[in-house]
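All protein chains but one are shown at their positions in the complex.
Moving on to subunit A:
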Amino acid sequence: MNKKSNLILIILGVTLFSLIPNCKKGASTATLASDAASRVYVAPGEKDEVYAFLSGGFSGQMSVYGIPSARLFKIIPVFSVFPENGYGFDEETKDMLKTTHGYVPWDDSHHVEASMTDGKQDGRWMFLNANNTPRLARIDLKSFETKEILEIPNTAGNHASPFATENTEYLMAATRFSVPVPQASVAIDSFSKGGFKGTVTMVKVDKNTGRLSIELQVLVPGFNYDLSHCGKKKSHDWCFFSSYNSEQAHKMLEVGASKKDKDFILAFNWVRAKECKDQGKAYNFGGDYVNNFHDENKPAVSTRLSGVKMLNPKDCPGMMYYMPTPKSPHGTDVDSTGEYIVGGGKLASVIPVHSFSKMIEVKDKKEHHSTEIEGIPVLKYESTLAGEVQKPCLGPLHTEFDGQGYAYTSCFVSSEVVKWKLGTWEVVQHLPAYYSVGHLSIVGGSSTEPYGKYLIAMNKITKDRYLPVGMELPQSAQLYDISSGKAELLSDFPTVGEPHYSQMIPAKLLMDKTAKLYPLEENKHPYATKSENEAKIVRLGSTIHIYMTAIRSHFKPDIIEAKTGETLYFHVTNLEQDYDIPHGFAIGGAPNMTNLLIMPGETRTFKWVAPKPGIYPFYCTDFCSALHQEMQQYIRVSP
């Protein structure tokens, strides 16, 4: 060979090598149906088919998207302050973020749950958990606003929460981190000696008002309780909690909590628990907690409460059973018929499926018990097993159901969603996910009647998917059409925070019920000003209450005088009675307060301590009208 042909070979080699990445790219997008773009396209003026409510993970919020377009419509602040509308800053909502630990204006929110009636989504409320400082919240789906937050005592890491029973009778909340109950400073290695406990909390939801209260807590062995789902139809009375670290390791859990071949799914009969409570088998137990409620057009009221009813499993036989489940199960999901309980063993090589009927049949037969842990019988694995999906993928986590006899399981390690058939346990399709998928969600997929059609996978990592934006890349959700025999990838989109779980609801269930305004005549705010004639300034010593109105395009009163050090409360009522016309209110340089965004007919309060002498402008921050820029005025602060 001469030099020339060598050179040609080298060039050929380089060319071939450079083609490889292109081929790879071609392969990864080959799954996209050619008409996918038109199937997610929602023409201008048209509406999306589905609302998707995604938890915001470490953003502490909830976001609302339209599906299939994947357009972001709203961020609902729940556990985090929100400068956009003053949530957590203004006098009306700052008490919403009160806890027994003080004001906690952030959380880690994982699971969105939709309220249900007869196992079907009813479009009334969404619920969201706070993992870090144990709380759960109720979001009203007329106003898309957070109305109530309840702190959960005697727990740490409210992860297996808030999962609803079939008629939203109760929401379940279980401990992720077992701790001494009641709290105490003990040697950490006492965890391995049973010194740490978990609790399962039944939070009652008033069926008319949605108001939350703690019905009962059950003291359970100190494992890590991870996720939950409640039964349906025949399994109506039961909720199922996955657990890991049944080894009760307290250091290097990566190894210590992964030793045993099987951990457990805890089957909990909540009807039986209530029965035992009513029979007086629960005892009074301590635990301080806070309940914050924001009624329409009133300042939120924060109530400090103390004590719960506590129940020990051994005092209530028939209430709890452990079902061994391989291996460190994460998800525990109940199919639409209520028969199958699917475990997501994140380190397991199978997807185990328990049968509810079998569990009922064997639960009180001694020969099907292997042992007992702190009064809770442990059933034999084979005794409740309906079947196993063999070698589905790596790292199965969560399963949702399409109502057509198929289940979809997310697989974190192998970055895919597997579709498999209930009953035959056969995998019928592998869908790649980009990348590291956690939860997935089907429209109505956790109800008794899934709407189906769309599935979203919520991914943790998006390397190479979008334009790079520095070191932290967005998390994403990936949309599939599951309406035909073969699921197809339609699109993916970046999300707010890290979306853990989602509930998707058909748009027709919500869109006509959303509130358009607060009727002014029903405004019960103690500082409401219902007409411009009532606008006034009231001085009480060094405190000044300004009863202010906002309407296109002015405030009244518009000239304010104060002295340095005086406290001013601007109670601003938006006099508009027109859809989509909020007014904003902000004062230049105001510390500790951002902005008010006042809905039509609503009153909100901005607290301001007059700073050093000068002229301070205030203005409307929401572009409300042609004369919006004129919607501004001054406060004079004198020495």
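Going forward, a contact is a pair of C-beta atoms (placed from the backbone, for glycine too) under 8 Å apart; a residue touches a chain by one contact, two chains touch by 3 or more; residues count from 1.
The criterion applied here is as follows: contacts and distances are computed from a predicted model.
> According to UniProt, what is the chain that's been left out of this complex called? Choose from "CRISPR-associated endonuclease Cas1", "Cytochrome C", "ABC transporter permease" or "3-phenylpropionate/cinnamic acid dioxygenase subunit beta".
"Cytochrome C"
> Out of A:T100, A:S357, A:Q577 or A:Q632, point to the residue that touches the absent chain in the complete complex.
Of the listed residues, the one touching the omitted chain is A:Q577.
> Using the definition of touch stated at the top, determine which of A:M96, A:A257, A:M323 or A:I551 touches the missing chain.
The missing chain is touched by A:I551.
> In the complete assembly, which of A:L72, A:V413, A:L517 or A:I537 touches the absent chain?
The single option touching the absent chain is A:L517.
> Across the whole complex, list the residues on subunit A that are touched by the chain not included here.
Looking at subunit A, the ones touching the missing chain are residues 517, 519, 551-553, 576-578, 625-627.
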